[in-house]
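Encoded as structure tokens, here's the structure I'll be asking about.
Left out: one protein chain. Kept in place: all the others.
Letters A and B name the chains as they come in the text, with residue numbers starting at 1 for each one.
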Amino acid sequence: MKNTIEKILKIDRRLIFLALTLLLVFPIVRPLGLPNKNIGNEVKALHDKIEGLPAGSFLMLSLDYDPATRPELHPQAVAVIKHAFRKDLRIMILTLNAGATGLIDEIGERIPKDIAPSKKYGTDYVILPYQPNPVAVMTQLGMDMFQIYDKDRDGADLKSMPVMKGIRNVKDMQLGMCITGTAMLDYWVAYTADKFKMPFAGGTTAVSQIGYAPYLQTGQLKGLMGGMKGAADYELLIGEKEKGTAGLDALSLAHIMVIALIVVANIMMLWLKYL
Amino acid sequence: MTLIKKHIPLAICFIVGLLTLSSYYVPTQSSEKYVETMNKWENIVAGFAFLLGLFSLFFSHTRKITRRVDGWGYSLFVFVGFLAMVVPAIVSNGKQMIGADLTGLGWGYRFLFNALSGTMFSVLAFYIVSTAYRAFRIKSAQAGVLFAAALVLMLAKVPLGQMIWEGLFGWTGAWDIAQIGQWLMDVPAVAGKRGIMMGLAIGGIVTALKIIFGIERQYMGKD
Partner (left out) sequence: MLNIRIIPVVFAVLFAASAVSAATPASPKNVPVKPDLSGFEAKDMPYDKGEAVLLSWPAGPADVPGAVWQVYAASGKDWVKADEFPADKKLAADIELPFWAWDRHAKLHVVQLDMPGLFNDFKIGTEYRFKVKYVNGKETAESPELPAAPKPNLFNLARLNNLLLLIVTTIVFFWTVSHAKRKGGLFIRRIAGLDAIDEAVGRATEMGRPIFYSTGIGSMSAVPTIASTSILSEVAKKVAAHDTQLKVPHFDPIVMTVSKEIVKQAYAESNRSDSYRDDINFFVSQDQFSFAASVDGMIHREKPAACFFIGHFMAESLLLAEVGATTGAIQIAGTEQESQLPFFFTSCDYTLIGEELYAAGAYLSKEPMLQSTLKVQDFGKAFVMLSIVAGSALLLAGTWFKMDTLVTVVKHLFKAY
């Protein structure tokens, strides 16, 4: 018995990988439809913040994530854009991460198709090109953004676009938001939100979410979405279930598997030690 | 020689450090222009440094291929991957989409880079699970507390976990897993995070002072 338990404790990790694969593939093939009941307070705060903005308000959305964190962060971006368009907000999408350009192109493709077909590029929203040196961009956005962004990603003049009417810097914008898998949100808070007193919110990966709780408590961030669960919560709040909600089943099973493995491993360890 | 290799770099470091520090307290346009100029210079230096890095990469892998060292085949892929993305980028002038059509670069980004990056990130999930099984042993009271907190948080974050909790403790009507999870996130976790943040911030300030005043000189190389 002891030998068996020792063998199980030293099981080949590839078998664990296989078990996890099967557990993750199953809900994708056959969705469980688990209900998402509890919505995080910070997600609710973000939703309420956007909900409270009057029509015509300006939202600056910085999508600073790359394809690696796409499954967690892309649904967040899509949900926020849908909500913002529903509230008739003007949206400016930019990125400080070179890897995000393709993902933004995908969003740009989807807006006229299914996200908000009635919204017009240049009048209701604009997409800016990638800019290196994030700190320089953040600082300049607080002073005169047209010094650094004079054209949109297609090379059209930015200042003359109707969507940019009355906007010169972040002080003219009603809300800023950064969705990122890196520490970029820290920089946005330090160099833009705090420095220029701009209301700011964020979207991060689940593992980074806890790091931003101090900012939520001090009011430096008005709301925060964390990981796929945050995206699913937001989709529930706006009543449009998408990839965020779809991934919750797999997420649930993976979590339960981790808990089960830890419990089983420790029971076996105790068994070996005391019996 | 000491003047060029030691004193001038130290002087530049000192002057630029002080100017950047003082720009925080002096709210004039000159201050702003100075910060903008420094940012632009940093961009330029980063661009040239990237070229430097690229040459280093090519040189290192070319040497591996010419000397046929172990694993030299993998070095070929460096060049294949580089050309596969750069040539279409040059052809399409850096655009990923022309109208509604994907360019070569766009295709490579969407079907190669997307897939490969997503794969690397998702490998984390497997590693986390196997590490949890291999390494998470409750050998002390502190580890037990850690596991209890982790258990509550993991259950609170997913619908299945919430359902399990309600099934086990829902009859008490008192403990809502989401509230307990939220409290764990808002209070003990944030307290620990704040403590580490403060220590790091102070360490960062001291390191910056050391560099500005020339006490830390490792980056300059040989004295």
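Quick note on the criterion: contacts are C-beta pairs under 8 Å (C-beta built on N, C-alpha and C of every residue); 3 or more make two chains touch, one makes a residue touch a chain.
Here the structure is a predicted model, which is why all the values come from computation and not from measurement.
Residues of chain B that touch the chain left out of the display are 21, 24-29, 31-32, 45-46, 49-54, 56-57, 59-60, 63, 70-71, 74, 116-117, 120-121, 123-124, 127-128, 130-132, 135-136, 192-193, 196, 198-200, 202-211, 213, 215-216, 218-222. Residues touching the missing chain, restricted to chain A, are 66, 68-69, 99, 144, 168, 171-172, 181-183, 194, 197, 205, 207-208, 210-211 (touch as defined at the top).
Simple rule for what comes next: only the chains that are shown with their structure count from here on.
On the chain B side of its complex with chain A, the touching residues are 32, 35-36, 39-40, 42-43, 46, 96-97, 100, 106, 109-110, 113-115, 117-118, 120-122, 125-126, 128-130, 132-134, 136-138, 147, 151, 154-164, 176-178, 182, 185-186, 189-190, 193-194, 197. By the touch criterion stated above, chain A contacts chain B in their complex at residues 11, 13, 16-17, 20, 24, 34-38, 40-41, 66-71, 99, 101-102, 105-106, 109, 132-133, 135-136, 139-140, 143, 147, 206, 209-211, 213-214, 217, 229, 248-249, 251-259, 261-262, 265-266, 269.
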